[in-house]
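Removed: one protein chain of the complex. Kept in place: all other protein chains.
Chain nomenclature is as follows: A, B and C, assigned in order of appearance, with residue numbering initiated at 1 for each chain independently.
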C-alpha cells in the first residue's frame, strides 16, 4: 500500500466521520453556500459545523502550507482529497475567491509580509474577498481599464469605477487592477492592488440582472487611500498577474455551475412527465432526439475534461484549453437551461407568485441567468479568439 | 382590357401553339439545355424547333431592341412573358451568358459599333460567350486579378490565366477582366475586354470537380492579340462594369438551380418511400420535423424573393439584397441536397455503375455539386460581408 | 402586389408607431411591472388606441368598428411588438371579438362588439388546459342546465384572464380529451357566480391567469355545440398570425438596438461592429429576419383573402417568428455583453417576451408539426 493509498483511506474515514449528512446533498440554491468573512452567515448549523471542521483541519485550502492556514498536502494528495469529497457528494465547506483566485497569486508573487498578512485569514474564512477587474468601458477589452491609482508618498490614491464585482457588498477586501501609469502602452501601466473595503471613499451598488437580484455590484472609488505595501508584484506588472488569475476563474465557473445542475430534475424525466411516455420512452420523438444530442454532448464534454486532467497529471503542460472548457461548458449550460424551459412550456414561464412550483420558478430564473455565463469570465468570443490564436496558431 | 392584357392573351396563345409538349417539362439533366453558338448542338428536334421559333420572334432576348435581334418588348411586357412561360412550364429556349450578362452591359456601356457587332449574334444564339473573371490568385478578392493586357498600337496583347470559366471549351467569345495598368490602386487598373476564343495563343483545360466532369475550365492566354475596339467602356473603367455584372450573375445562379429542382422527386415523398409511412405521415418523426423546417425555410425564401420583386416593381430601388438571395438560396440548396442523400441512406452513396438508379446517382452528384454553389459567384462569406457593410452599415 | 403597402396601410402603420412611441414605449411596461400594476396594462392608453380605431379593426362598421382586415391589424401589432406595449389586442381583438362576431347571435354582437371597439371591454378566450398548446385537449365539461349550459373545469393560461369582463370558454359537450368533435363555445360574464381567476406573474410581465369554472352558467352559446373546432382553429390562426406580427416587431426592434450598439460600443480601440465574426452573425440574422417578415406578412394576407393555404402559411409564420425572435434576443444579449443581462437595459424584456410569445398558441415545434401535417407529410 502506497503512502497515497494510506492518505486516501485516512481522508475517507475522516470525511465519513465528520461531514454531516445534510452536507452530502447538492445545495438547492445559492443561499445555502458558506462564504465566510467578518459578517459570515451560515445556512444551517450543519453548514457551520462542516465549515469549522474543515477549517480546523486546514482543508479549506488543502494544498497551502500549514504556516498560512492551509492543509500542507501535496498536489497528489490534494487530488485524492478532491476525489473523496466528490465520491461522498460533500458540499464545498467554504466558497472563497480568496482561496480560488487571490491565494495562488499571493503564493506566487506576494511578498513574505503579504502572505503572512492575508493567507491565513483567507484559508480560515475570516476575511471575504472580491475581485475588481471589469469596468464599464473595459469588458472584453480588459486591458483598457481606466481606474486610476496615483502614488502619494506611501499610499496610492484610487479613483474610478469597477463593475461586475461579485459580492462586493459582502466582501471585506478587494483585489483589483488599477492604472498606475497612463503614459505607457495599456498593458504596461496596470498594477495589482489589495484594498480594504472599509476604506473611506468606497461605495457599492448591487446590480439587478434580467434574472432578478444578483451577487454582482458596481463599486465606486472616490479618492480611496491604499497603503503602498498592498501592491502585489511590481508597479506596472499587474497584467501578467491578471491573466494568470483569469485561468483560475474560468476553471472555477465551470466547477460551480456543475454542482448546481446535480440538484435539478433530469431533463429526460421532465420530458416524460410533461410530454408523456410511450413504452418507457419520451413520447415526443423530436424532443427525444434533441435530448439525446444534448446528452451526448454533455457526456463528450465531461470526457474531454477528464482526458485533459489525465494528460496534465501525466505531465503534459496545461495550455489554453481552459478556454475550450469555458466556452463549451457555458454554451452547453445555456442549451440545457433553454431545453428545460422549453420542455416545461407554459409552466416554464413563471416569474413569481402563485401558480408555479419553486422548481418551475427556478427553471425560469436559471434560464435567464445562464445567458450571462457566456459573457462573464471572458465572453465566448474572447475564448474563440484565444483558441484561434494560441491553440490553432492563426495569424492576428 | 388594357394593352398589357392584350399582350398577355396574345403571348399565351402563341406559346400554346408554338412550344412543343416535350419542352414543357423540366429538363432532367444539364445535357438537355440549348446553348447555341457556332458549334451548337440540340438535345432533340423539339429543342431545335423551340429555339428557332423563339429566336425568330426575338423572344430569346425579349426586351432588347428589335434592331439588335431582340423582341422590342417593354419591361412590363417582358415580365408578362416570363409569367406566361412559367405558367406553361416552358424550358428556356436558349441559355446564354451573352444574353444574361454581357448584353445588359453592352446596351449600357457599349459603343454603337460594339452593339451592332455583337448583340444580334448573341440574341440569335449564333455566338456563344463565356465569362473570364476569376484567377487562381484572385477568388474572393476579385480585384487583385493579374491577367495583363498591354496596349501595342491598335491591339492589346493579353497574357495570363483565368479559372472557373464556364463552358470556355465551347464558347466562341469571352468577355473578361484584364489588368491594363498595374501602377494604380488595384480597382483602377482593370479593363473590360471582348476576346475571340479562336485567337492564337488561347488554350483551354476543363476542370474536374468533386462531383465529376464540369462546365468549368482553366483558360491560358499567351500573348493573345485583341483589337483595341473590343475594349468596353474606358481603359481602367472595368471594375464598375464588373460589379454591375456580378448582380446579374447572382440572380442567374438562383434562377437556374430552381428549374432543376422541380424535376426532382420531392423530399417528402422520398422520405415516405424509404422510411415508411404512418397514417399518411413520414414515419420517422425526427426526419419529418427536419423536413418541415426545411419546407418552411424554402417557402419563406420564395416569399422573400416575391416580396423583393414586388417592391422593386413598385419603384423601390433594388439594393444589395441580391446578396441575401444568393446567400440564402445556395445555403438552402445545400441543405436540400444534403437531406436528399441522407434520406436515401445507402442508396445515396452511389457514384456510377450498377446497383443505383439514375435518380440515385444524380442525388449523389447534385449533393457534391451543391457544395460549390456557396463559393462560385461570390462566396457566402463575401455575401455576408456585403450585407454587413452595405445593408447593415457596420463599420469596415 | 400584395406585399406593397397601400396609402391607407402606411397611414395606419405610422399612426400606430407614433402612438406607441408616445404612450407605450418599453419604459411603460417597465413602469407597470415595477409598480406591480393590478391591471397589467393602461386602460387610458388602450382607450386612446381604440379612439383611433385600433380596437375595432376586424369589427364591422355597423358594430362600431372599421371593418379592416388582419393585414392592417398586423401593422398595429408589429408597432406594439417593437415597444412590447401591453394591450388587450391579442386576447380581445384577435380572439374574443372574432369569436363573438362569427358565432354570437345578433343581440350579443350588438351589445359586445361596440364596447370592444371603444376599448371598454376585454373579452378573453379560456381555452388552454395543459402546459403545452393543444387545441383539442379540452376536459372542461358543459352540461345542459335550464335550457342552457353549466361549465366546470380549469383553464391554465388565459390571456388577460384576471381583468377580463367576459370570457369565451371552450368546453366539451361530448367525447374525450383530444377529440376535435364535441367542443363548444360559451359566452360567460366574468361576474358570473363560480368564476375564479388567479393572476399569473409571467416572466414577460404581461397578463395571464388561471381561471376555474365551478358550475358556471353560460350567458350564451356560440354556434352549434359540439362543432366548434373548425371555427376555433380558424380564429386561433388569426391570433397566431397576429402574434407572429407582434413577434416580428419585437425581433426587428431588438435587432435594430443591437446594430446600433455594434456601431457605438468601442473595444480594443474600434467599434465592435467592425469585428467580422459579429458582422457575419448580424448579416445572417438579418436574412433570417427578412425571410420571417415575408412569411408573416403573407400569412396575414392569406387569411384576409380566404386562401385555403392560409393555415399552412400561419404555421410557417408562427414557427419562424418563434425561432427568429428568440435568436435575435440571444444575439442581442451576447453582443451587448455584460450590460445586456442587466435589468437596467431593455434587452431582457425582449428576451422574456420572445419566450412567452413562442409558447403562446403553439411553439415552433408545434407549428413545424402542423405545417408538415397540412402539407400532407
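The criterion applied here is as follows: a residue touches a chain if its C-beta (ideal position, glycine included) is under 8 Å from a C-beta of that chain, and two chains touch if they have at least 3 such contacts.
Everything numeric here is computed off the predicted structure, so don't read it as measured data.
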Chains shown that the absent chain touches, full complex: A, B, C
Omitted-chain contact residue, chosen from B:40, B:107, B:157 or B:375: B:375
Sole contact to the chain not displayed, among B:40, B:109, B:157 or B:207: B:207
Absent-chain interface as seen on chain B, which is shown: 134, 137, 139-141, 144, 163-164, 207-212, 274-275, 286-287, 341-342, 344-356, 364, 367-368, 371-372, 374-376, 379-381, 384
Residues in chain A touching the chain absent from view: 268, 271-272, 280-282, 288-289, 291-293, 295-297, 299-301, 303-304, 306-307, 310-311, 313-314, 321, 324, 327-328, 381, 383-385, 387-389, 391-396
Chain C residues touching the omitted chain (full complex): 275-277, 279-280
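As a working rule, only the chains that are shown with their structure count from here on.
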Per Cα centroids, the chain farthest from chain A: B
Distance between chain centroids, defined by C-alpha means - chain A, chain B (Å): 56
Contacts with 2+ other chains: residues of chain A: 286
Where chain C touches two or more other chains at once, by residue number: 365, 369
